[in-house]
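This report concerns only the one structure given below.
Shown here: the complex without one of its protein chains, the others still in place.
Chains: A and B, in written order; residue numbering restarts at 1 for each.
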Amino acid sequence: MDGPRLIAIGGKPTVEIEVTAHRWWWEIRYHDPVHSRGFVTANEIHIPLNEPVKITLNSVDVIHSFWVPNITGKRDIIPGRTEEIMVKADREGYWIGRCSEFCGLQHARMAFAVVVEPRDKFDAWRGVQAEPSRQPTTPEEIRGQQVFSQANCVMCHVIRGSPAAGYSATAPDLTHLKSRATIAAGALPNKKGYLAGWVADAPNLKPGVLMPPNMLPPADFQALISYLETLQ
Amino acid sequence: MSAVEHPVYDTDHTAEALPSALLRTWEPHTGLWNWLTSVDHKSIARRYIVTAFVFLILGGILALVMRFQLAQPEQQLLSPDLYNQFFTMHGTTMMFLFAVPIMEAVAVYIVPLMVGARIIAFPRLNAFSYWVYLFGGSMIWVAFFLNAGPDAGWFSYVPLAGPEYGAGKRSDMWAQLITFTEISALAVSVEIVVTVFKFRAPGMTLNRIPIFVWAMLVASFSIIFAMPSVVVGSSMLISDRLIGTHFFNPAEGGDALLWQHLFWFFGHPEVYIIFIPAVGMASTIVETAARRPIFGYSLIVLSLISTGFLSFGLWVHHMFASGLPRMGNSFFSASSMAIAIPTGAQLFCWIATWWDARVRITTPALFVIAFMIIFTLGGLSGIMIASVPFDLQATDTYFIVGHIHYVLLGGAVAPLLGAFYYWFPKFTGRILSERLGAWNFWLYLIGANLTFAPMLILGLRGMTRRIFTYPPDFGWNDLNLLSTIGAVVLSLSFLIFLINVARSLAQPATALSNPWGASSLEWATTSPPPPYNFAFTPVVESRWPLWTEAGALSHATGLRTDRKEVIVTTAVEAEAVLRDTVPSPTIWPLITAIATTAMLIGSIYTPSAVVYGAIPTGLALIAWLYPRKAETEFPPQEEKAA
Partner (left out) sequence: MSAKLDVRHLRDYDLNHGMPIWLGTMAFMIIEGMGFAMAFAAYLYLQSQNPDWPLGPKLPDPRLGGALAVFLLMTEIPNIWLKRRIRAFDLKRVRIGMLIMSMIGLATLAIRAFEFGFLNVRWDVNAFGSIIWALIFLHTTHIVVDVFETWVMTTMAFFGPVDARRFGDLVENAEYWDFVVLTWSPVYFFIYWAPRWFGI
């Protein structure tokens, strides 16, 4: 890497992100002085190219570790403490991070992504993330949203702009689920077939995960998946 | 009141009759009862060695299976839960049940002989410590087979191992295993310190003791100062899990990092506790193979001592990623680099010893060469991770796994294998095959590098550690496969070793007292030695008694043969000051160990076991310690006259 060596990343951070580590996924919260521009997502971070970014790290359960090899060294996340790191990426790209402190059954599959993009693209992404979810249009999608609100899903997941908009930090925010490249913290590609398998029986794909299997009548299940597929 | 005795002294027997007279006194029983009641340090050490090697094989099998799981991405040979138990058991077994005990075991056998003593200090405690080790190791392996094996890693970080996230009794088993192995190791280290300071042959001043004895002295002091930390920590862990304390619970004022500090304050000296005996073994082999005194005796001794001291100032390098203040990190970074200096000094002394000598390249010497190659690579990777910025990328990746195995296989297991080839004639009266030894060495050298060099690279490519599988598109596949092939080669090396041992044991015991022509006192008696080690305690005049006093070793007379007597000497000058009577064989160390085991296992399940279990333990201790009969006159003659 060219450029001056940095001992510490100086400058006022232009973006402030709060990362909360769970077993075995990453809750990502973007803060903004304008409240309506803040939002929650999961497992994927976007940052603007060449700008200092402050990342605050918390854990709700055991020790995890935040590591994106191409961008920054590790920082262990100790429950009961809040860690703060400064990050500044000087290369665009889709960079993969991994949890780097053994945290139990699915430590191997607790990945996340850091997308480094130019400021305008970053702003566009952030704008989309801050909006509430797309409303269902077809009958099947509407049925799917109903299923979501009536089944187990709503106990843990949030989809802003839908009836399931209560605050819950126990599972990834699904408002813009399909904007992410992977699901299950990098374990599976974000495609319909994998999504269906995950919703049906997550512990089968990622043993130990806290999401239970979901036995739904086939029509309801299809509707649910169709609805989820609309959440860009 | 005073015992009426007609004492019989060693000079009262003819030279031919003396050995059998001593044997009657020193090993009065035979068969199974003899084995169960033995307080002979050699008998105890043989058990320790065999048991430790069993644990080595068990731990190695775990590693081999893990390597098969990781040979290809996304395999399902081991479920995540089983994999977590496997890597935890592998580390725990290797570190607590193999590495430290085997070094202690060799010391228990060799140190008394090397200093010209007939016993190890506190022989009954020695027996007790073996049983406690055996029972504790068995406990954790039974737990593992019952699917209750620990699964939080060999250093068991909280809160993962704590009451909230560590389900069942798995981590309690681990924490209590610590108690078992620490009791055992602490007892042995006290015995070694007292043996080295009080039971040396007259004339063997501190300046004349062999390097291996210095190494064991330093390692024993390290154990004494380091192990209490992990005992305190593991007790806190059990009590958090069992009785609701909050040492590590941040919600009530506790701190997860407290565990890390307590564990690593022990954990870093622990690896030097393993390493220092091994370099002592290597120095011994280097000297014998060169057939001349080692270069830089004083420098080597100073290096051993300073390594021991320095090792207590390194522990935070295991925590560089925890967000501790930069100044603190820098200090530990410097000390972690500094410790390379005394180690390097020893290496250069060995090279200097061999430089102009007619070195006899036997298998022990080959394994010293293996040490030099493999450990140097491990040490270089260690210097790299001593640098904080580099460590923030490398820590918790396979770079660390590669580093630790390089230093352990190079700096501990290689010298240990060499020492085993070296002292096998003394232990068993047979010599191991040099031809198989050469195969052992080459497969070891190739296997170790093939297994662990890829790991260094994998770490730099971002492969985190303690993962049961990995994605196929990260570019990690080929190196993992290569590493697995290396593991198979390494396993073959150990298989050859076992075959070598088995074949040699099947031969009759015909080895000479001193087949290598070495200089130290363990070679001044038969192979294997009799229960009383030396018919007459040697009197020493130099560092190399068998070289300088060739064939005409002086000895001391005047010990009784109708009871077990040894000479006690002063700590520095080794002047004889006392005739000490040592205990006869007894079953009570075993009984006490059983009672202690019941108490410790019970207290995994209920705190009242500490109270209830203390009662039989106390009773057994009374039976153990209560004197059976007066052995000397009372009041003492001198005092009567005064």
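Basically, a residue touches a chain if its C-beta (ideal position, glycine included) is under 8 Å from a C-beta of that chain, and two chains touch if they have at least 3 such contacts.
The structure presented is a predicted model; accordingly, all values stated were derived computationally and were not measured.
All shown chains touched by the missing chain in the whole complex, by label: B. Across B:21, B:300, B:368 or B:553, the residue that sits in touch with the chain not pictured is B:553. Considering the full assembly, B:243 is the residue among B:17, B:50, B:243 or B:334 that touches the omitted chain.
Although one chain is hidden here, its contacts on chain B can still be listed: residues 1-3, 9, 121-122, 186, 189-191, 193-194, 197-199, 202, 224-225, 227-229, 231-233, 235-236, 239-240, 243-247, 249, 252-255, 258, 261-262, 265, 536, 539, 552-559, 565, 567-568, 570, 576-581, 618, 622, 625-636, 638-639.
The rule we apply is simple: only the chains that are shown with their structure count from here on.
Note on chain placement: the centre of chain A and the centre of chain B lie 48 Å apart, centres being C-alpha means. The residues of chain A lying in touch with chain B in their complex are 61-63, 65, 67, 69, 73-76, 78-81, 83, 98-108, 186, 207-208.
Chain contact summary for the complex, chain B toward chain A: residues 79-81, 84, 152-153, 157, 159-160, 164-165, 250-251, 255-257, 319, 321-323, 389, 392-393, 395-397, 462, 464-471.
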